[in-house]
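Quick one: structure below, then a few questions.
For this depiction, one protein chain was excluded, whereas all remaining protein chains were kept in their positions.
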Amino acid sequence: MPTTPSSNPSEVPGATGVPGVTGAEEKIPFHKRKAAKVDRLAELMGDRGDDGHGSGIWREAFQRMRRSPMAITGAVIVALFVVIALFSPLIAPYSPTSQAWGNEVFPNRNEFVGPRAGNWLGLDHLGRDMFSRMVIGARQTLLVGVVATLVGFFFGAILGGLAGACSVLGGRWGRQVDNVVMRVIDMMLAMPTLLLAVTVAALVGPSLTTVMIAVGIAQIPIFARLLRGAMISQGNREYVLAAQALGVRKRKIALTHILPNSMGPVIVQSTLTLATAIIDAAALSYLGLGNPDANFPEWGTMLSEAQRFLSSAPSLAVYPALGIIITALGFTLLGESLREALDPKLRK
Amino acid sequence: ESDRGGAGGGDEQPFVFASAGDIASLDPFLATDGETFRYSRQVFETLLEHESGGSEIVGGLAETWDQSEDGTVWTFGLRDGVEFHDGDELNAEAVCANFDRWFNLTGAYQSSNNSYYWQKIFGGFAENDEDHAPPEPRFVSCDAEDELTVVIEVSEYSSLYPGGFSLAAFGIMSPSSLEAMEGQEIGGEEGNPTLPEYSQVPGTVAGTGPFTVEEWNQDQSEITFNRFDGYWGDPAGFETMIIRAIPDENARRQALEANDIHGYDLVAPADVAPLQDAGFEVPTRDVFNVLYLAYQQDHEALADLEVREALAHAVNRQRIVDTILPEGGEVATQFHPDTLDGWSPNVREFEYDSELAQEKLADAGYEDLEIEFCYPTEVTRPYMPAPKDIFDVITEDLQEAGVTVEATSYEWAEYINQTDSGNCPLYLLGWTGDYNDAYNFIGTWFAGPSSAWGVDDEELFDKMAEVSGNPDEEERVAGYQELNEMVMDILPGLPISSSPPSIAFSGDVNPPNVSPLTQENFAEASWK
Amino acid sequence: MLRFIVRRLLQLIPTLGGLSILLFVWLQRLPGGPEYALLPDDATAEQRAALRRSLGLDEPLAVQYLSFLGRIVQGDLGTSLQTSRPVLDEFFLRFPATFELAVTAMLIAVTVGLPLGYLAARKRGTVLDFAAVGGSLLGICTPVFFLAFILKVIFAENLGWFPSAFRLSPGLSRTDITGFVVLDGLMTREWDVVADALAHLVLPGLALASIPLAVITRMTRASVLEVMGEDYVRTANAKGLHRTTVRTRHVLRNALLPVVTAVGLLAGSLFAGAVLTESVFAFPGIGSFVYAATQTRDYPVLTGFILLIATMYVFINLLVDISYSLLDPRVRAQ
Amino acid sequence: MSLLEIKDLKVHFPIKRGVIIDRTVGHVRAVDGVSLSIEPGQTYGLVGESGCGKTTLGRAVLRLNQITEGEVWFDGRDLARLDSESMRRERAKLQMVFQDPLGSLNPRQNIGSILLEGLQTHGIGGPSDEEARGLSRSERRRLTTEDQHRRVVDALERVGLSAKALQRYPHEFSGGQRQRIGIARALVLEPDLIICDEPVSALDVSIQAQVLNLLEELQGELGLTYLVIAHDLAVVRHVSDVVGVMYLGSMVEEAASDELYETPVHPYTRSLMSAVPVPDPTVEDTRERILLAGDLPSPANPPTGCRFHTRCPWRQEELCDTERPELRPLHGEEGSGTHRVACHYAEQILSGEIQPSEERAERIVHGMS
């Protein structure tokens, strides 16, 4: 079953008989023989299966990821985390801020309450239910990760997209714009991420928003460079030239051709940034720039608060730490396997 | 393991103490921070001091002191036979040389962070430099009446005296070192002061204290002391002592546990019991501080006394004391620790009663009170060991009483700014006394209108001025008691607790007497 | 090559200039000034205002910046408000500690990461590979300060194998020549100092190494895997070369190129990463000092240190680029 | 009148270098004074070694490369002088087929959208102004959409693909099919001229033949004009009416396809022709081979005089390395005047007056000891 017809105009079915056919077949009428042949061929080629329709690179990547244990582990972790985060108020048995058991815990005397029937993960240093705090904390943590990533993604994409588009299509003037934007990005890159975050946090004052903005800003140059790099490499591809040859406007080429094709690495990076954001947020909390509001427990804050009790009640620190590590691991695994799945080198 | 690190120095291993930060200068006069004063107390002595382990003022370099009737002339009888580290002898002229130097400082020395305590106690200078805007001078003169008698005159009486004479900033230095410092200015251009060399490199400054400064290693934030054998009192228990900075509270504890250090200050309450259990010496200081919850009365609801009372009833202060503060702390009934004269047993008290609080709020028409509540991050203060925990507990209590709390946190520097400017309706703050005088507490807060409190009570302010200006000690104390009662009626805030800050030592060490003013004399400590 | 270096150095000027303006404006806008950090709690509003004035902070920002620029041209980064010592002095006082720490971390990361990544690639799909990949992912995902804490609790507090704080045991006498403890110790043959300093470097070094180690392991692995599939490796095999020749000359040499870049980038980030590690281990380096400076609003220190760190970062990258071009003739040609 | 007339076209790429600000330190003379003209309905084939500037020339016509100098007359207008917006519109009439069939298709666009893009950009299709009168806007839009869709399907069918391909993505097709899509993309705009840059060199032989047949077929049906660029002389000769041979940025010989094959004059053309393998052992065994020494010199630093003199077996002591030969009609002979050569000694070579020096090629052939 050829997918390509021959362009030979004389190749009209049934024009002449088939030469050299053996005697046995001569008895069967020609058209029947032909039909049988077609059927048989179709049958033989049938099991090869169709390549799938309307699928793109993403779909293919998805297919590949479905077979990767790394991707599956990552996806399961992330899915679990997201489900917990979304439904946390339903899952948490108690209010995360209720100090209902406040008189049972004495941090000043080193007396803590471990896991027990009513409190599966025990109580924290102020007599709050650790399990509920972990569950509700997942939501805050997810929020931090997502918003920080969006901040970095959004501004990074604008900067990088601008630079990339200008560099590829803007001619001489565009290269100047690209140059200027890149200088700014270089400047941001040269500034140590954590210090950048710390100063941002100090500027805005400690809060959840601060952490999200600080972590997000620190990611801007990474996204920007990535997108710019991808756009420039895509911009040198022949399909861009083809679009230009069609007479498509430059702005449209940048937006509908180059940009969508450059988003792959950026999307991969977003997944990885989610992990980074969660870890960086924890670091900021450790430095005292985390969420001040006890009403919204967040793992990073919980971890940094619990460090004080690490030797007497290690579990207070270990639960949120594990939460952070596992979640970050989930996103990293997912991102890495996505990267692998999208890698043109690994694609046939 | 007792010879770890013993390779250097003498034959005895050095005693290593961890502070929270490096010192700022070798000359305490230029400093404002506790770490510098901790260092300077080992090296320099002041005219007056506090009793070992207490807050009573006792003689230091002066054995006797007297004030004139109007309290403006102070006469000190110096201790005989006191020798400076550089061999100079202590006499009245030496003391006056110090005071004269201070009074005649010029230029950047007059900047408020280079002569903060001078300006606070003695006002401005002989010639005030407008650039730095120091206040009017209060110091008049220092005269050596005879070899061992010093007469210091001030322009007006203040309850700052005689306590002010005990401030570590006024450690007396030897005449030779003063000479050597002469002409050493605070350098750098405007806005970029660099401290003079004598305050950075050991060798110039010489005091009379039990230790001499051997070395200040700035890259390690480490200062090394040697025993001063010519000390007039009991010689120091350690031959060598090192104070090194570990800013992080957990790191300090872990370093002690790992035996990298032999003592540290600012022990977290949570660590006290475990450390004691593990065989460390964790003596508890006497209480000399107050932690309070301030009600900023520019806030509409807080201007209502009933609301303030309601909030006072809403907070379960006992729980804070029981679960968060170190053992030995207690609920404060007034803005004044009970270890200090002027404490009144008769102040109005507020029981924890959430329902009553709710009722009162309802009466005042604030059932749905929403209020911002600030706390500082990244600090522990002796009176406030875990700000966030305390904040969380209070928040929970307030919410129990139906108040909706909006949490805000600031870093310490910003926190002071915000609370000072009255931007926080509710906030946590406190004070540790510098010396034994009630004015050092309530006077700091309620001597006049301030945006920190938003209190505007002329009667209170007048009374404060009157009492504090009274040179008669007994009358003054009675006055302070009344004032305390008055304050608790006005209820500008809720005193929460007075809690004893702890200091920890290795089990091998006989700790010094611990001081409520956190002014330990490490000469008293020794190896077991 | 020289042209390239000069060009890069000249490009540094606008970058640093821009960065300094950015920092200047930004930092001065931080809420809460030094007047709150430097004076005691009971200072009055007048006193604070006076301090601001005497520090020159009441001048318009532009004026402040210009005088800052003027000084910077003369190599003066101002003085720390906290310690009143010149910022440059402060930097070089603390830089050796951080540098030693960073070098230790990098050494750990490289000496462990390279072989591990290489082995993982060679034994692709085996338990070793799985462990290396898993371990490095875990390394990336564990918050550094938490790891540092765990290391300290286990190896310093409980086992007592390594010291938990400082750069050198207190009281240990040493000769200070360069500020680099280990180097000085080696130069003066003070072996006890060297041993002591090294012991102090182990735990913070490990903690700081965790991320570079993980990154290098993964990069090496990926890079080796990629190179092993390259045509020229096939050619080398077709020439019948010994396996070791193929692996060293043809595989490793090419595989290490991208790793070199990564090492450079990581080295830059180590100085910033030191903030966390240093504060956990009370290690007296630039990280902890900068952190303290943010708390006290020590503008000159913040501006100066960040500029210096950024310069260093750019320099390290320049070095990487140069070494890259030495290693890769294709780049050299350009 | 020619459909496309290129006069003395030059495309130089600046080589930039500098410490702070980039200075231009030289130029890559990718195309260095080429003139040619293409008649309507003709196929013009351009051959030459890799790097000789064929692609650059093709792109310059479409102004996808900056033109340094020269004129490109198309349809009575000098494209080199058009402002960018008019040039953009002009592109509807000038289309291009690229070498890499996959690379020149946006992987994220389905075939339908790839083919529609050009129509939408140039607003082709839909009711004419007259027809559109009185129609509502949405109606007009509907008609336009329908018409464009029809045109797309039409183009697809012309290249032998069915309308089912519309929803599919480039990577789902085989190489030959992708190249057909590339051709359809050019075709749908109904251009006057299609520039094919190495349209078959990335394809397998059998597919290559399919595509070549298709191109010819389309020309027969639609009367297209082609500029076919390729490095394979056999391919070019197979499809072209006129063949131009390029060497290092300039045209060395131009003649009607058959004439060029029968009487190649320029030494480069001769050696090129002798190097093309013929799938016939008898021919191969008897053929005389002119082997060239060395490689193409760098276009940034081309040899003086005749660009080919460094490799030319017929090189003479005079002129060759000093004077650049012009592309000129061949003197004498039956030359219809269409045979043009850029060689000082073309006639002498043709007549056998000048013989190739053996030694140059010798060293390679008998180089093995």
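Read from first to last, the chains carry the letters A, B, C and D; within each, the first residue is number 1.
We adopt the following convention: a residue touches a chain if its C-beta (ideal position, glycine included) is under 8 Å from a C-beta of that chain, and two chains touch if they have at least 3 such contacts.
Here is the rule we go by: contacts and distances are computed from a predicted model.
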Undisplayed chain, where the name is taken from the UniProt record, one of "Lauroyl acyltransferase", "Cytochrome c oxidase subunit 1", "ABC transporter ATP-binding protein" or "Hydrogenase formation protein HupD": "ABC transporter ATP-binding protein"
Residue, one of C:Leu168, C:Ala236 or C:Leu276, that touches the chain absent here: C:Ala236
Among D:Leu82, D:Leu135 or D:Ala234, the residue in touch with the chain that has been omitted: D:Ala234
Candidate in contact with the missing chain, chosen from D:Arg17, D:Arg150 or D:Lys164: D:Lys164
Absent-chain contact - pick from D:Asp147, D:Glu190, D:Glu216 or D:Glu347: D:Glu216
Given C:Glu59, C:Asp89, C:Asp192 or C:Asp328, the one touching the chain that is not displayed: C:Asp328
Touch list for subunit D against the chain that is not drawn: 49-50, 162-165, 174-176, 204-210, 212-213, 216, 231-235, 237-239, 257-258, 261, 271-281, 283-285, 289, 291-292, 294-296, 363-369
For subunit C, residues in touch with the removed chain: 230-232, 234-243, 245, 249-250, 253-254, 257, 327-330, 333
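One rule holds for everything that comes next: only the chains that are shown with their structure count from here on.
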Separation of mean Cα positions, subunit C and subunit A [Å, integer]: 28
Computed distance of Cα centres, subunit D from subunit A, in Å: 44
Interchain centroid distance [CA atoms averaged], subunit B/subunit D, Å: 88
Residues of subunit B whose C-beta touches two or more other chains: 250, 257, 378, 410-411, 414
Shared interface positions of subunit A, touching two or more other chains: 202, 205, 287, 307, 310-311
Sites on subunit B touched by subunit C in the complex: 4-9, 13-14, 16, 18, 21-22, 24-25, 32-33, 108, 111-113, 116, 119, 131-135, 186, 188-195, 200, 218-222, 224, 240, 242, 244-248, 250-252, 254-255, 257-261, 378, 410-418, 420, 429, 431, 444
Touch list for subunit A against partner subunit D, complex: 3-9, 51-57, 60, 237-239, 241-249, 252, 257, 260-261
Residue numbers on subunit A that touch subunit C, as the complex places them: 183-184, 186-187, 190-195, 198-199, 202-203, 205, 275, 279, 282-283, 286-287, 300, 303-304, 307, 310-311, 317, 321, 324-325, 328-329, 332-333, 336, 345
